[in-house]
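Take a look at this one; I'll ask things after.
What you see is the complex with one protein chain gone and the rest in place.
Right, chain A next:
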Amino acid sequence: MARSVWKGPFVDGYLLNKAEVSRASGRNEIIKIWSRRSTILPQFVGLTFGVYNGKKFIPVQVTENMVGHKFGEFSPTRTFNGHSADKKAKRG
């Protein structure tokens, strides 16, 4: 069921504060978080988070397209070992 609009998006408050401090400092750092339930807000764009998946902190580079999704969506909790074949990775 959809969340009521009047409540606004859910985000853990301490996470918002930490992101603001990190953005203000201008340092390129990984913010390790456990809060997979928090919504990605526009304030987070450009920051890099390490989102815990129960075992390790998966690096999540926040872009505009990710706003509105939850952090947990980008940090899968199950292992999938694919083949590299002809796949490419682009350095951001």
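One rule holds in what follows: a residue touches a chain if its C-beta (ideal position, glycine included) is under 8 Å from a C-beta of that chain, and two chains touch if they have at least 3 such contacts; residues count from 1.
One rule holds in what follows: contacts and distances are computed from a predicted model.
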item	value
Omitted chain (choose from "Ribosome maturation factor RimM", "Glutamyl-tRNA(Gln) amidotransferase subunit A", "Sarcosine oxidase subunit beta" or "Molybdopterin-dependent oxidoreductase") - UniProt protein name	"Ribosome maturation factor RimM"
Hidden partner interface residues of chain A, rising order	12, 14-15, 18, 22, 27-35, 37, 48, 50, 56-63, 66, 73-76, 82-92
